[in-house]
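Every protein chain except one is present and positioned as in the full complex.
What follows is chain A.
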Amino acid sequence: MLGRSFYWDKTKKNEEENFSLEIGTNLTENLKNVKKMLEDPSDLVIREFNIGTANHRTAIVYIDGIVDSVYIHDHIMEDLKTASKLPDDKQKLFDVIRKEVITVTGIEMGHSLDDVSNAILSGNTVFYLDGVDQVLIMDTIGGESRAINEPQSESLIRGSKEGFVENIRTNTMLIRRYIADSNLRFSTYKVGRRSKKDLVVAYVDGIVNPDMIDEVKRRLETIDIDDAPESGYIEQWIEDSFLSPFPQILNTERPDKASEAMLQGKVVILLDRTPFVLIAPATFGSSLHSPEDYYWRWSLGTLIRMLRYLAAFISVFLPALYIALVSYHPGLIPSDLAFSIAASRDEVPFPPFVEALIMTITMELLREAGLRLPTAIGQTIGIVGGLVIGEAAVSAGIVSPVMVIVVALNAIASFALPSYSIAISFRILQFGLMGAAAVFGLYGIILSYIMINIHIVNLMSFGVPYSTPFAPSFLSDWKDLVLRAPIAMVKKRPVYMQPDDKKFMDKGDRKQ
């Protein structure tokens, strides 16, 4: 029944879709074709009017809302109406209008209905002149968009407060402002069979390795989907290994982070309608870096980096270590602590693994719930979850107080990481490690650690080993890895990126 009704719909549509894909000389026919193709949507604006002494019939067509209507009024309508000394010949008139009358900067010729529909659907305005089988496509893209705001997911104490927005033009503008280099390149692609979104590959020619660019472009050209609503689609389409828990492409909302990556020889991929741009390739080390490391003096930057590596360790290993020590190796805990853990676990009915699982899952729930809610309520959830549930669970004897500390520390450590995607991948690994610790104790943790390492050294991101510059090791890159050497000492761009231009600066000596 349902099938049949769909079938019927289809046949009916085919009958109606009986229109020409060519642009004819008859204006009325042409406008009818446009209406038919789009099924005359309510936001389609067709404005017909006459110009010149011969009263030639013309029309402009655009879709309301995605155009800049003030701009259309000032630069198209006004110009056309006030134009004088227009020739009478239609083809001549058309050329004069294109070359002399209209003051819109972006102007192109269109020859088919496809050109017209693509143009108006992406915010252009189309100009028809009766008796001419060509149209003018004028760039009037505009409409409402969000203002530049502080990036929500990556706010820093020191550093630019500008974040990327949904509008790709604004985003490219932001990058241009950071890198005013003539070698800055924006290669534009259309992504999505139906959505036809703009995708821009940004890089600095002369720094980036050409093979890297070729590979990125090759992968981007394979994209064939209806729509890519967010850059996550692009990321998942072009990443190397979809089975790996580690993010092989970084994302950021910060133009300073993106442009800094480009100066290191990396490639930035921007997609329209999302503030998250992609940085490829990613390495394990760079996932733990934050732009703020460079903004503070090097001693603080170094300290923060080391703290972050510690946080990474805690967020992966802490619950597993607790389980292993408590279940298998109490001899490794200092005596007084061992007795106090034993005392606090006296009433707990579950083995440490189940206890840890309960608490970490609760933690994940709280995190997830906090994300969904408005900031004010989100904080309340944090307090209710952290304090009330934690306290109640302890006094109810479901978990031991030490476990609450372990899980809380673990959660805090994972939120201290600068990249949400790497933090999440650590949280995934943490569950595996907890299982290994519950089954094999410290031995299991070591085995899993070895397995993770084997995986990391095998992983590639656009031909760059994920574990570099740890392994394969590039000594000069170690200056900007766990440590953050003083700015003037890091003269080379990352060697692992094999950039065309090898150095940031010629002389590192500040006195010269």
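Convention: a contact is a pair of C-beta atoms (placed from the backbone, for glycine too) under 8 Å apart; a residue touches a chain by one contact, two chains touch by 3 or more; residues count from 1.
The rule is simple: contacts and distances are computed from a predicted model.
Chemist: One chain is missing here; what is its name in UniProt, given the choices "Germination protein GerLC", "Sarcosine oxidase subunit delta family protein", "Phosphoribosylformylglycinamidine synthase subunit PurQ" or "Iron complex transport system ATP-binding protein"?
Modeler: "Germination protein GerLC"
Chemist: Considering the complete complex, identify which of A:110, A:255, A:301 or A:352 is in touch with the unshown chain.
Modeler: A:352
Chemist: Touching the hidden chain in the complete assembly: which of A:51, A:96 or A:338 does that?
Modeler: Only one of A:51, A:96 or A:338 touches the chain omitted from view, namely A:338.
Chemist: Looking at A:46, A:179, A:304 or A:439, which makes contact with the chain not pictured?
Modeler: A:439
Chemist: Check each of A:19, A:294 or A:328 against the chain that is not shown and name the one that touches it.
Modeler: Within the whole complex, the residue contacting the unshown chain is A:328.
Chemist: Touching the absent chain: which residues on chain A qualify?
Modeler: Touch set of chain A with respect to the missing chain: 326-328, 330-331, 333, 335, 338-346, 348, 351-352, 394-395, 401-402, 438-441, 444.
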